[in-house]
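Every protein chain of the complex appears in place save one, which is left out.
Up next, chain A:
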Amino acid sequence: MEYTEIMVRYGELSTKGKNRRNFIDRLHGNVEKVLYKYPDLRIHPKRDRMHIILNGTDATTIMNHLKVIFGIQNFSPSIRIDKDLTAIKELAFQLVLEQYQPGKTFKITTKRADHQFEYDTNQINLAVGDYVSDNIPDIQAEMRQPDIKIQVEIRQDGAYLSSKTFKGAGGLPVGTAGKAELMLSGGIDSPVAGYLAMKRGVDIEMVHFYSPPYTSEHALQKAKDLTVKLAKYAGNIQFIQVPFTEIQETIKQNVPEGYLMTIQRRFMLRLTDAIRQQRQALAIFNGEAVGQVASQTLESMVAINDVTTTPILRPVATMDKTDIIKIAEKIDTFDLSIKPFEDCCTIFAPPRPKTKPRVDKAQQFEAQLDVAGLMERALKEIEVTNITPFDSYLAPVDEQISSLL
């Protein structure tokens, strides 16, 4: 079947009262960002649904993009034909036939927006249902739980028929909950935390620390590729890379081994908070899970969290590693996360980090460092990259390569 449009039904936003328009506008914007590569599409966000007119673009391709956009409850590919009852009957029959196997039941549901149309809802239901029954003698109609559900919509510009409904990603449109910074390392947990934040409508920006030459170019590319994987949920994501070499070297020279990790993390959080302030974001997300490693004991969290009062949200805080991995696999970040490039969390990792660091000690060790100067120099060198779902960093097939192939 050659589909002519995709009808998108909104998710939780139906319940959001006055803010409805904002939510729909944001979802519209997100859908446009994700689909900008398809110039023939026309997107019409209406009050209760969004219509995406395909104009010849492949429906399956577009539906694959829609599947991951938060704020969409479900969607149906549909076919537009002239408002002619004979044609409607025939198309409905074809759509039933596509899915029919002996024993399956069906139902015709009609909605009539064009009240000028000569038949009313019941008449259309009956006429179309009869036609299907006449042509498939063994088929039964079933009102409550039909196997095959054909939806007929009579609108001003034509009749729209659909037979399949696909589940959307749910959640809230990215951006409706405001902006936050995500501390993205390159491991398994932080991309999952980012995904969960976006699912609740948070517009995230990635903050990634890198320490050349201790970390390779690959580690940075890997973090960017993880961002590519998440960008499909938002259309695009800002990736902020923060140089961390000088800070790490300074800490290594001046701080006792047991506190290396704690002080490093305090710097990371301070830098992230400074970036948050500069970029007018509201909160900080990270991938910490309670008790997973030395830096993620409650004592460590207290010692690290000490540097800011900004809300720090930890979506995977109470999840088991296996459950985090399940989500990482679902969002296709797992294989990338386990690529073994050293990142700045693992270099200078002391063999015996304190699992119960004390806040006063951390403050005392830090007092010997030029915290302000170190921060200022790192912040001066940050680089911001706009990342889209179509980018590729670890193995970009550049133009030269494709011309040679």
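Going forward, a contact is a pair of C-beta atoms (placed from the backbone, for glycine too) under 8 Å apart; a residue touches a chain by one contact, two chains touch by 3 or more; residues count from 1.
By definition in this document, contacts and distances are computed from a predicted model.
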> Which of "3-oxoacyl-[acyl-carrier-protein] reductase", "Pyruvate ferredoxin oxidoreductase", "Protein translocase subunit SecD" or "Cysteine desulfurase" is the UniProt protein name of the chain not shown?
Replying inline: "Cysteine desulfurase"
>> With the missing chain put back, one of A:Leu97, A:Ala113, A:Leu126 or A:Ile401 would touch it. Which one?
In response: A:Ile401
> Which chain A residues touch the hidden chain?
Replying inline: 216-217, 395-397, 400-402, 404-405
